[in-house]
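The complex appears here minus one protein chain, its other protein chains still in place.
Up next is chain A:
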């Protein structure tokens, strides 16, 4: 039992202690027993059943649908081979949609991580009003995305929007801007809202990472005369890697799969001009002239493969074994 006390006291121990303890600690945590596949079943059965029933089964149905021919009312008429995929690849708007997806994911994730890093850094400081600020930051995360999106359609509105009203009154702009209708403003506006709703979660993940960095390390570097920037560059950032990993992978997935935001903010605009591959897939079945369940399913399959490839490449770049190999 003394070891348990030892380990949990590690964080509060005097500066020299954790350094001395770390090799022993490290060796110990990598010990793991061997077990047979059979003995693992009772421990893993619940997730296996849930994933098989709710993810794998509908995923197979999705693949089947993508290979089927449907009537305009959604009735299956038989097999279509790869026709749906061919239709997708020959679709005029596919290139535009993929470009939108790339811009949306890269810009939102990059800005979110960048601002999230600054925000987390600031949240870790001590000052009056910090608790209130931390609660305020939660709100966009706690609020329903659909409602936040509807709220922003009002705020950004050309005629009734309070933002245009404010900007014009303050003489920042001369004429109101059609944030959600003007082609050159739609994507930037959606990105702004996307970053806004992604920040709370990201800032909290990065804050957790910052809190896990031993303060004595930073103190020691300061004693050795390192500048704040060098401390940040050579101590904080490398030790923040695990938190950055969690934040960036989850953000990549969430932002790519983001549906309510784009669907709601872009609702007024016809065609696929500002759609990402997720809303494109949905509109193919339910909204666009195509009305094709098969094409929509094919795009759904392509979407899953896309995000899978992107995340795998990303994890390979940053060596994902850190995640799965305990």
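Convention: contacts are C-beta pairs under 8 Å (C-beta built on N, C-alpha and C of every residue); 3 or more make two chains touch, one makes a residue touch a chain; residues count from 1.
We take it that contacts and distances are computed from a predicted model.
For the chain that is left out, the UniProt protein name among "Methylamine dehydrogenase light chain", "3-oxoacyl-[acyl-carrier-protein] synthase-3", "Na+/H+ antiporter subunit G" or "Carbohydrate ABC transporter permease" is "Carbohydrate ABC transporter permease". Considering A:82, A:99 or A:122, the position touching the chain not shown turns out to be A:122 (whole complex). Among A:80, A:190, A:278 or A:295, the one in contact with the hidden chain is A:278.
Taking the complete complex into account, residues 1, 3-4, 7-8, 25, 28-29, 31-37, 39-40, 42-44, 46-48, 50-51, 53-55, 57-62, 65, 119, 122, 125-130, 132-148, 150-152, 154-155, 157, 159-162, 165-166, 196, 200, 204-205, 207-209, 211-212, 239, 242-243, 245-246, 250, 253, 256-257, 259-260, 278, 281-282, 285, 293, 297, 300, 303-304, 307-308, 311, 322-324, 326 of chain A touch the chain not shown.
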